[in-house]
Structure formats: C-alpha cells, structure tokens
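Only one protein chain is missing; all other protein chains are in place.
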Amino acid sequence: MTDRSGAANTEPLVQILDDDGVLLEGVEAPNLPDADLVALFDTMVLTRAMDDRMMRLQRQGRLGFYMKSLGEEATHLAVYALREDDWVLPSYREQGAWFWRGYKVSTFVDQMHGNERDPIKGRQMPVHHSAAELNMVSISSPVGTQIPQAVGIAMAMQLAKTDRVALTYFGEGTSSSGDFHVAMNLAGVRKAPVIFFCRNNGWAISVPRSKQSAGASFASRAAGYGMPGVRVDGNDLLAIIQVTREAVARARRGDGPTLIEAVTYRIEGHSSSDDPSVYRDAAEPEAWKKRDPLDRFRNYLTQKGLMTPGLEAQMETKHHDAITAAIAACDHTAAPPVEDLFDEVFEQLPWHLVEQRAQLLAYPRVRSPHKH
Amino acid sequence: MTDRSGAANTEPLVQILDDDGVLLEGVEAPNLPDADLVALFDTMVLTRAMDDRMMRLQRQGRLGFYMKSLGEEATHLAVYALREDDWVLPSYREQGAWFWRGYKVSTFVDQMHGNERDPIKGRQMPVHHSAAELNMVSISSPVGTQIPQAVGIAMAMQLAKTDRVALTYFGEGTSSSGDFHVAMNLAGVRKAPVIFFCRNNGWAISVPRSKQSAGASFASRAAGYGMPGVRVDGNDLLAIIQVTREAVARARRGDGPTLIEAVTYRIEGHSSSDDPSVYRDAAEPEAWKKRDPLDRFRNYLTQKGLMTPGLEAQMETKHHDAITAAIAACDHTAAPPVEDLFDEVFEQLPWHLVEQRAQLLAYPRVRSPHKH
Amino acid sequence: MPTMNIIQAVNDALSIEMRREPKMVLLGEDIGKFGGVFRATSGLFEEFGGDRVIDTPLAEGGIIGAAIGMALYGLRPVPEIQFADFIFPAFDQIVNELAKFRYRSGGQYPCPVVIRTPYGGGIRGGHYHSQSPEALFIHTPGLKVVIPSNPYDAKGLLLSAMRQNDPLLFMEPKRIYRASRGEVPEGDYTVPLGKAKLVREGDQVTLIGYGSMVPILEEAAEKAAADGISVEVIDLRTLLPFDLETLITSIKKTGRGVVVHEAPKTAGFGAELVASICERAMQYLEAPIQRVCGFDIPFPYTLEHEYMPNSDRILSAVHTTLEW
Partner (left out) sequence: MPTMNIIQAVNDALSIEMRREPKMVLLGEDIGKFGGVFRATSGLFEEFGGDRVIDTPLAEGGIIGAAIGMALYGLRPVPEIQFADFIFPAFDQIVNELAKFRYRSGGQYPCPVVIRTPYGGGIRGGHYHSQSPEALFIHTPGLKVVIPSNPYDAKGLLLSAMRQNDPLLFMEPKRIYRASRGEVPEGDYTVPLGKAKLVREGDQVTLIGYGSMVPILEEAAEKAAADGISVEVIDLRTLLPFDLETLITSIKKTGRGVVVHEAPKTAGFGAELVASICERAMQYLEAPIQRVCGFDIPFPYTLEHEYMPNSDRILSAVHTTLEW
C-alpha cells in the first residue's frame, strides 16, 4: 500500500482492513470475541464523545486546556493486547487506553477540572491522569520522560520473574528526544519486556514528520537497537491489536522489546491552544478523514452484523449522558483544599514545609475555596 | 571476514589490507601520494611514542592523568581525508588527529602539564586540548556533548555556503548517550555536512560492547536517521581513509551526513586510573595485538618499498627526542598565573569576579607559583 | 511611539537584529511557519527563510548543542526553548558546555549563544508550564541571566543581549507577555545589561524583584502607599551580574527590604540577594530582609493563585519588616 505519512518508505505496513473496513485479501483477522469487538468500538465512541465535549467546555472557558485525539482513537486500543497486571505509561493523547482499562468517565472529567475529586488533587493540567489501581502511570508534560521509566518498570518485572510487560506510548516527535534513544538502547541490552508504541500522527505541534526525522520510518530505528520494528496502519484497529499482541507475546516469552510505529494522523490542532491553519494545508486532514478509524471499524462490525446505526446511537447517548452528568457534577465541586497543597512533596512534611504551610494558611484566601 | 567485535554481525566490514598488511584480493588501495603514506606512518609512530612517554610520566607521578590509544592509532588519521579548513570535534583518544593537523609536540606536552604555556591555561585535565588555529575544537570530559555541536558547526558551514565539513569522533560507549541520537537525527533532517566517526574499540571503561548495545553494529543505527552507515576495519588505515573520503565527498556535495563505525580495540586500560585486569580476560587484547594497525601499515609500506627498519628507527628517534625536549622544557615552567584565573569566564570581568579576584590575590599563596 | 506588548517587543528586537546581523540564526521547536507557540518569532520565517529561522526536531539538547556549534563557528544563534520547564534536557549542554567553552579553551572559543525562553506561572500551566529555574543558571559560572518586566526593557535588553559576546539566558515573563503593554521606540535602541531600574522611589522599605513580579511589586507599593508607607521598588532586569550597588544604595536609605520571586524559596535567587546585601549593609538593616517567594513544592495547577506571590503577601512582608 502507499504510505500516506509523507515519507519515502520501502518497509511494509501491516494492515488488516482496507480504507472501507473490508478485510484485505489473503489476510486473516485476529481472533477476538464478538463482545470485545463491540466493546472496543464502544470505547472509541466514548473517546470521540469525550474529546468533543471537553473541547467544547474548553472553548466555553470552563476548562483550562484540552487535547483531542480525533482520528487516532484506534492507537489507544493497543492496550487491548495487555493483561490487567501489565503496566501502561501513556503520553497525553491516549484517552481510550484509560477508558479501556477502567478509568471512569466521572474521574476523567474531575481531572479535567482539577477539583477536589481529581485523583491528582488539581496538581497538574488537564489530561495529566494517573491511576495506580489500573497500573497506568502518571502523565507528565515533558515529552519522552516516560520511555526510560517504562524500561525500568519492565526490568523490575523481569527481576521479579513475572511475565508482565510494560507498554509506553509516545508521539513521533517525541522519538527525537534523547530519552527515546537511551530507553530503546537499554531495553535492547537488557531484553526488557517493554513495547514502545510510537503514534506517528504526522505532526509535532507545527513540525511535520518530514522535518522530524530523515529516517524512512520510525520503525526503522529498531534494528539499531537489536529489536524488531513494526509499522502498522494506525487507523486499523485490528492490525494494531495484532501487532501489539505479537509484541506482547514476544516480551512475555523473554525475547525482549519491540518498537511499533502506528502510522496515523492528527486531524485537529495539537491542543486547545493550537491553530493548525497557520502552518498546514487544510487538504491534508481532509484526505485522512477518509481513513477514519471509527468508520473503518464500524464498517467491519456492520459487515459482521455486530453494529447497527441504532446500536451506535445508543452507545452515543449512553456516553453523552454520562459525560453530561459528570460535567454537571463538577458544577459545585470545590477546589482541592489549600491545606493539602504541601502534602506529598515528601512522605512527611519537613519543618520548612510545615512553616510555609502555616504562613500560607495565615494569609487571607484570595479566592473562595470552591472556585477552581 | 569474521567480525572480531564480538557481536553477531551480518553487515560488511570495509577492508583494504589483510591482517598482515597485504592488499586484499580484488581490492584497490585508495590513491595517496607516497610522501603522504610515509607521513601518515610517521604520525602513527609519533602517537605511539607520545602515548608511551606520557604514560610513563604519569606512572612517575609527574602527570596527573593520561589516556593511551594503543591499537587505535589508525582511526586518528581519518582526518587525512579532510582539508585544513574543515573542522574536527575530537573526543579524548585521538592524539594522532592533533598531530596530523599540525599540533606541536611541545604544545601537547605543555597541555599535559597544565603549565603557563598550556594553550588552555591549565584549566582542564591532561588530554583536553584545544586549537582554534587548527579548527580543532576544545575537548571536554562529558562524553558525547561534541556530537550535536558538530552538527551545529556543519549547519553553519552549510548556511555560509562553503563546502567545508565537520568530523566528530566518539567512542561506541558514547553512542549510547542522548546527545548521539539528537545529533544524528538533526543532521539527517538538515542534511548537514558532518561525519560521525565512531571508534568502536570494544570497551567503555569496563563495559563491553555487548552490554553497550544489542544492535548488530553501531553503523546499523544510521538507517533510522536516513543516512548511510559504514563499518570499517578500524585497524586498517587505508580502509579508514577510503570510507572517510567517501563520506567527506558526500558531505561536500550536499548529500548530507554519514556514520562511520571503525571496529578496533582498546588494547590497554581506559586511562591511567584504570586496571582492566579486574574486568576482562587478558587473552582478548592479545588476540587483537595480531591486528596491530602500525604493523599492518608498516608491512604494506615495506612491500611498496617505502619503509625500512632504519627509516622507522629514525622516525622514532626524532619523535622521542622531540618529546624528551618538550618534557625537559616543562621542568622549569610555572603554573599559569593566578591573576588569570578569573579571565575568560566572561569576555570582561564583571564586578563580582573583580571582587573575588582581589580577595584571592590578597590571600597568601599556599604554593609557590611555579609549582604545578 | 507605538504601543506594544512584550511578545511584540521581543519580535521587534529579533527582526531588527536579524536584519542588521547576517550571522544571526534562530532555531527551536515550532518557531518557523508557526512563529512560536507564543508567536514571538511570528513573521521571521517568512522574512528570513528556513535557513535562518530553523524549525528543529523535538530535542532541546540538540537545539542548544547545535547552537553552541554554530557560535563556535562564528554565527550568532538565538535558540528558543519553548518553555523554561523544558530546558532540562539541554541542561548538560548549557552548564557543562555553553557556560564553560570560552574559559576551558583558554579563550579560543567564545560561545555567544542567547537562549530565549518563557518562564513563570500564573497562566494555569501547572507543574510543567510554570517553572522559574533562574537560580540554577545564576549559580553556573559563565552564564549571564536577564529577565525583562516590560516591553521597553524586553526589546532594549534583548538587543543588548544579542550584541554582547557571552552566553546569556534571556527569560521572558510569559504571564505578562500580552498583559504588559507600553510605548516602545521604533528601530534600534538598547537597555544596558547589569543595571537595575528604580521603578518607584520611596524611603521606608525596598522591594526587589524582576520579571512578572514587578507589576505585583508596584501593586503592593500602591497598597502600602494607601497605608501611608513609602516603598521603593527595584526591578533587577539583569540577574547575573546583578546590580548590587543599586540595591545597597536603596537599602542604606530604607533600612528594610523585601525580595520577591516566583521560584521556590529555598536556595532561590532571593537567598543570594539577602546574603549579598547582608554582607555589605548589615549595619544599615533595621530588620531582616523578608523573602516572599514560591513555596517549596512543585508548581500546582488549580491552586496556583495560592502559590504565586501576590501583593497582599508582599504587603504583609512589608508590615513584618516595619514592625520588627
């Protein structure tokens, strides 16, 4: 197939569905229960609904910030190939991975608001989730830092003689960071059970893929680290599940890491602060919309008799209702208590934080505590 | 040929001479004037003499530190492929590159002593040369930092529309650093005229090549950055000159960077502070001594009638005499003046350094100024 | 005279210098067509082209490493780090290389790189879009550090910065990037490095700050005036080398001081200011110099207004020093 990432490329791209969601000739679909197929679709519907609603809230000035993932939803569900006891180190654009692993809609919305119920206590910007109970690691803004951390987690799993694996997500822009390299190299040497999942969505804010690297592909980096590199159609959910399953199996067997490059596209702006019309041709996203991962997967499910417009409408209603309720529930929440501002810098408050806390509490509050 | 670097390797290794210095069948030697062939050999003889003498001085407690390059001398002369107006960013183990480009024996020895004549004014440890007049960039100890700097220099050359190139040396251990990656990637994208010269000498202090990277070779990293990667016999001077010439030509043409991996071996300890018997089998260096770059090149020259034992003995005497003289000339040198200690932190002394300088000068000197 | 905000003033300085100095090169993430995430380089790619306004791959170490190489070769690179919070992947290149190049080469290799980076909180940026790491660079011998607080100074200081020959970190107060507006002369002028600015005269307490804290200091001074307290306000502008003379002169007059910065208190630059002043003017001090700083916690999101020094906290420190 032609490579739509814009780069000259001679490496194969793993695909299972064509752009219309029809099984490609001679290709076998990975083995998934029907219920899972529907549930995966459901998660993509939820992801899209959440993105839509959160961006609207942001536009209304009710959220400080948001990042959509329109067109990249299939990549989130690579985590389908994992077990619950495997670990995920996400970047900031894999909402569906959180939902699939059990992160609640209401928790998501609370985190967006940074309110008193936000699991991270309003300490980071929106989209910086953390869920230790789901083995999902706290997101941070500096890109790439999670990649060597994933290797460390995988090395720990190895040392404990478990067959768990760690999967880490990052963008193709992030693969230019030093952290990417040191992580890949260390994982190769230690044969760490880690899956490096590169979402190549063509853009890093305003920097196109062609200015990000002269390599023919990002997957081609893998060879230099002695691990397999796989390019997969990032808008083809089944292909993603298949290659991730293979990588996971390899890691569990003790054969080490894999680099997966999922070729997809960031249809909208980088974040709520971005305006892509300044730097890219509007025709580019239009072309990619024809390869929409939801459309393709919907068509596939429809062919299999697993999806109908009615069923999808029900899903949408269900999710929108849940989101609406979650948003409404944020109307009267308070900000996290100012008393907790100094907690968890350390396990216990050292004297200087005790003192600073007392100082802060002694000042009159500049805003009412429930405004956030 | 079999790869003696210890790694499984399927990539070709460029060679021109066999282990006995005989032209390999079907291979043509690069075109070099006879005088250059002899001069190159002369530089290797000088390098070995200098290493020997400096390490002895160090052992006598007369130098703080030294780093030998025994067995790696051929790699230094990759710079033969450069013009004077090209730039070199060395690491700490390419003595011959300095000599070839005109660095004086006496200056070398002064730098080792950090005395008043040391061009860098006694500010860094031995082997941290700098020679702006030779377009040789100041060496620093943190490994790898010179690699992105080389890309910046190459980008500047490109911008100025010159056909100059920059060549940077680093060890295979250093190729694990983040700086290596960000530099390679940037150079690829900008098609910068830079040659990345990786001396794979099998060891990074005590860490063997097999624990440094799981990649089949270091040259194999190049593909991921969209540039050619070449493996060359690092003990075969002619092969090194040939591949470097090609890389230089490519860069001058505007076709961008090349990664060269020279497969060689660190016969002795990492530095005067090291004791390799703690961590490696003594048989390993023994095996590599059979592929000594000087021996091979001497045999080649001898076959061509360009070298005789007498000629070589003359070279040795000449160099040893020069080194002896340079060492003797250090006997009565002073340390750099304490008055200059605050110079060149900035172009001009700001008030706080004026003040600190005055304070320091007001203290009684703890040592006589000519002790260093 | 046109009215500008700080971003426009920075943009103006950059384009003046790009026209004047053919050796000048800009590089960074998203600085090209996009004109930078804060639009500080807006229009420069169009005017000067992709060879002199370079969008780099996402790697701060590469940006600074390459900028160093360019400077070694004789260019005048002015790299941008998108947020000061993301300067740390380049930290080694900055503190071990950039800061030491001239010195370690015995003067052979000057390295005049001017790094521009927006810093500071108050924009709902949470942990990683709010930090103020100036103290780390002030503590690194070989670097100059400059922080403007208004458009006029931003342009004049940046022009000075780009024309001197030492590595310099130019930190831009992003909280007031757009909010701070003022008259800025067209064309060329410079504001000297190393000189603080007396923003407001007073004789009871000296308030010392820089960058986005300066408007807050002025606000506090107004409030103090309303309480009948006469407060002097000093904007440092250059943090290294800082203008100790102006501080000492003021402290000798007032006998009382409050130092303010957003960065965490402990081992922040405020400590240096206090120590330096005490060293030379302790006998003039009627009370210990107070520090009003960020707390020693990672910069928070929802409660950032609790974290940030504000005029009430400063006022309360003014009272503390007066009542001591």
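Just so it is clear, A, B and C label the chains in written order, and each chain counts residues from 1 on its own.
Note that contacts are C-beta pairs under 8 Å (C-beta built on N, C-alpha and C of every residue); 3 or more make two chains touch, one makes a residue touch a chain.
The structure displayed is predicted, hence computed values, not measured ones.
Asker: One chain isn't displayed here. Which of the visible ones does it touch?
Answerer: Listed by label, the shown chains it touches are A, B, C.
Asker: Return the single residue from C:Arg52, C:Arg104 or C:Lys155 that touches the missing chain.
Answerer: Considering the complete complex, C:Arg104 is the one touching the chain left out.
Asker: One chain isn't shown here. Among B:Ser213, B:Thr244 or B:Thr264, which residue touches it?
Answerer: Here the residue in touch with the unshown chain is B:Ser213.
Asker: Pick from B:Thr47, B:Gln146, B:Ser177 or B:Thr258: which residue touches the chain that isn't shown?
Answerer: B:Ser177
Asker: Please pick, from C:Leu198, C:Ala271 or C:Leu322, the residue that touches the omitted chain in the full complex.
Answerer: Considering all chains, including the one not shown, the answer is C:Ala271.
Asker: Take the complete complex as the reference. Which residues in chain A touch the chain that isn't displayed?
Answerer: 87, 118-121, 123-124, 128, 130-132, 137-138, 140, 142, 145, 147-159, 166, 178-179, 181-183, 185-186, 189-190, 343-347, 350-352
Asker: Considering the entire assembly, which residues of chain C contact the chain that has been omitted?
Answerer: Touch with the absent chain occurs at residues 85, 88-89, 91-92, 95-96, 99-100, 103-104, 127-128, 135-136, 138-142, 240, 263-264, 266-272, 274-276, 278-280, 282, 285, 287-291, 295-298.
Asker: Tell me where the left-out chain touches chain B, residue by residue.
Answerer: With respect to the unshown chain, the touching residues of chain B are 64-65, 114-115, 118, 122-125, 128, 140-143, 173-174, 176-179, 204-207, 211-213, 273, 278-279, 335-336, 338, 341-342, 345, 352-353, 356, 360, 363-367, 372.
In this text, only the chains that are shown with their structure count from here on.
Asker: List the centre-to-centre spacing of chain A and chain B in whole Å, with centres computed as mean CA coordinates.
Answerer: 45
Asker: So the centre of each chain is just the mean of its C-alpha atoms; given that, what is the distance between chain B and chain C in Å?
Answerer: 40
Asker: By residue number and range, which residues of chain B touch two or more other chains?
Answerer: Only 178-179, 181-182, 185, 189 qualify.
Asker: So which stretches of chain C touch two or more other chains?
Answerer: Residues 56-57, 59, 61-62, 89 of chain C each touch two or more of the other chains.
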